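A protein chain is absent from this complex, but the other protein chains hold their places.
For clarity, chains are labelled A and B in written order, and residue numbers in each chain start from 1.
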Amino acid sequence: MGKLLELKGVSLSFGGLQVVNDLNLHLDEGEIVSVIGPNGAGKTTLFNLITGIYRPASGDITLDGRSLVGLQPHQISQRGISRTFQTLRLFLNMSVKENVMAAAYGHTNAGIFRSMLRTPGMRREEREIEQLAQERLAFFGERLMGYRWDQPAYSLSYANRRRLEIARATASNPRVLLLDEPAAGMNPSETHEITELIAQLRTDGGYTILVIEHDMHVVEGISDRVVALDHGVKIAEGSFETVATNEKVIEAYLGLQTTATK
Amino acid sequence: MSDSTPHSSHIPAEGPAVGQDEWVARHGERRLLRGGRLGKLEERLRVVPWWVWLILFVAAFSLLPVVESSGYVRRVAFDTVLYMLLALGLNIVVGWGGLLDLGYVALYGVGAYTYAFLASDQFGVHLPTLLAVPITVIIGALVGLLLGLPSRRLTGDYLAIVTLFFLQLFQTLMTNGDSVFGHDLTGGPNGILNIDPFHIFGHDLAVQHGGVFAVSYFYLALAVFAVVYVALRFVNLSRTGRAWRSLREDPLAAEAMGMPVNWLKLMSFSFGAGVAALTGTLFSALNASVFPLTFYFILLIVVYTMVILGGSGSQSGVVLGALIIGPLLELLRDPGKARILFYAALVGGVVFGFRRSRTLGIVSGATIAFGFVMHAAASAHDAAWVAGDKASGFGGAMAHWVVVPAHLASWVQPTTYVGLIGLALLLTLVDRRVRIVLLVPTLYLAAFVWENVMLANPEPMRYIVLGVILVSLMILRPNGLLGERRVEIV
Partner (left out) sequence: MDTFIQLTIDALTLGSVYALIALGYTLVYGVLKLLNFAHGDVFMVGSFIGFGVLQLLGGTSNPIVPIWALLVLVTLAAMAGCAVLGVVIERFAYRPLRNAPRIAPLISALGVSFFLANSMQLLFGAQPRNYDTFSLANGALYLHGIDIGQVRVPLLRIITIVAAFVMMVMLWYLVNKTRTGKAMRATSFDLEAAAMMGIDIDKVIVFTFVLGSALAGAAGVMFGLRVPTNVSIGFVAGLKGFTAAVIGGIGSIPGAMAGGLILGFAEAYTQGYISTKWSDLVVFLILIAFMIFRPQGLLGRADIHKV
């Protein structure tokens, strides 16, 4: 299986601060890779670089060998990369259903004029989009279905909002999913559920997943591989055990002269 | 704790799951309670499909020329339809695209002037209507597109400046366009005259029949309105409408979900411009003339007030806004009607403000009494102080309550006006009891100012009313009458 997503020598700085420094990262098709690191390590910046919100000062980011650098975020999304956000960015005043349907924009094409006339082609596409939304939401069981369909997103509980964001991200039919702290703020049972869900996304959905997480239980439960970042530099890579016991990783999280406890 | 009786129609019959969904399930109820009476009414009316409303409305409106044969009323009705179209167009840009387009009425002007260029003696070009109108719309949309392009990522403030400057520029260009390198392009301040009327199905649409405003343009405008309304509604329900709503919610997330935000904003801008240009052709053809001054700041604020009052983002809302503001502006031109409107608003405001409260009686009684006392004191001091302008009918009756002097010293107008504003603003600061006490002289002063200062100058008075409506709306009810109450994360 070839490398699906690859970052080669990517660097970025804001003013004098080097946020990402000569980063090499790759994602093989079907993998689940976790990115860990203390706050400020550059993890979300990494996601922003991949999705085109920031442009790398040097280096290249490729999907299937084709470069993504310089593309607009919506173009990158249409190429097959989708994401969730650390701070949750749902379309709060839109309904649950609409949030998911909205993300289907990139792979549909009923234009404004066809919409004005409501051509049969446009109506067919609308039905397909709605069906797609239903499928994606059904992934989470009954939670986001039924009467929740038409409720505005702001009425959802926190955990449901996180789930909705993931559902929305899958609606653009991506190949790669970037999940930014999907378990943040969840209680243990919800965290356990999310862990299973991410695994299910790979097996049932076929997505290749890059996850930023702080909760090591989740990381341990899902990862094929773990990458540790600190101050924009990759300091360790490998299986969970390898990385968790790596000296530099422990130092980054806890400081010098501390023994690891697991 | 499971409950077998549903709390609202939204919950499935077996009731919400224990401990999890109760709060969410009650969401519908809470919203109902928050919306108040207006909200409850809305809920009931929401069941009626939108196109039923449209049909009813168009049917009712089209009966107007049948019921009312006055040319003036028909003319106002026509103007109101134009306003409704303008409001619909601005709604696309502001309500759906979320862009502050302050040059919108210049695009209206572009449409009006372009039609004039294509169908008058100005350049000797007399294109048939079915060519001139579409070409004008396309040109309008193109100009809108060009205007939106440079505003990098169309961030609110920069776009506002560029578009406002365009408004000014359009004005200057049209006013000075009568000598461009020796050629008269735009007719200058006197505009372009003798514009061709619409020529449809082999007939020129007559503007007048024997001096009275003919209805053909009115019905045409109404038909255009209905078509535009439906077309826009369909767009709003489509993926483009969804994308517009998404980018209003969170442009970054929308972009990340595959929606080309910049292009979508440009499209909303361009479409709004197209609708404005279309309205411009109607304006030109009916009036048979265009002047630069029509398309300037005053009209901009008028259209914006309509959109904000009705509820930006809601098509039916902005139409309602136009229906209210358009005729209101006309009514305020006539001092007699303006007087009635004022007192109606005063009484209505007091009643609504103090409904379900004994204070209503106190305030009303006190104000009336206060008024008569002041009036008596004034006339006792000097009969000339209450001898002013005894209009007949309602005005004359009110002149027994309000002090209307025969002559006003020049300092009275500014002092009482500023005093009224000061008092009104002060009212918002003080606590409830003081407010009730202060309200009485304030109401009386308001009546005095209205009678003696405002009614004397209907032109600026109408616009002052509009300005007050606009500011109050933004502070008290920014979502307008029919706009949705939005949850924002700042």
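Couple of notes before you dig in:
The rule we apply is simple: contacts are C-beta pairs under 8 Å (C-beta built on N, C-alpha and C of every residue); 3 or more make two chains touch, one makes a residue touch a chain.
Keep in mind the model is a prediction, meaning the values are calculated, not measured.
The chain omitted from view is touched by exactly one of B:200, B:345 or B:474, namely B:474.
Only one of B:363, B:443 or B:466 touches the absent chain when the whole complex is considered: B:466. Annotation: of B:130, B:169, B:227 or B:430, B:169 touches the absent chain (contact as defined above).
Checked against the full complex, the candidates B:161, B:237 or B:288 give a single residue touching the omitted chain, namely B:161.
Think of the hidden chain as still there; on subunit B it touches residues 94, 98, 100, 102, 150-152, 156-158, 160-162, 164-166, 168-169, 172-173, 176, 179, 252, 297-298, 301, 304-305, 308, 413-414, 417, 425, 428, 453-454, 457, 459-461, 463-464, 466-471, 474-475, 478, 488, 490.
Quick note on the criterion: only the chains that are shown with their structure count from here on.
Centroids built from CA atoms put subunit B at 44 Å from subunit A. By the touch criterion given at the top, residues 10-12, 20, 23-25, 27, 231-232, 234-235, 237-243, 245-246, 249-250, 252-262, 267, 271, 484, 486-489 of subunit B touch subunit A in their complex. Against subunit B, in their complex, subunit A makes its touches with residues 51, 53, 72-75, 77-78, 82-83, 85, 89-94, 98, 101-108, 110-112, 115-118, 122, 125-126, 129, 146-148, 151-152, 154-157, 160, 168-169, 171-172.
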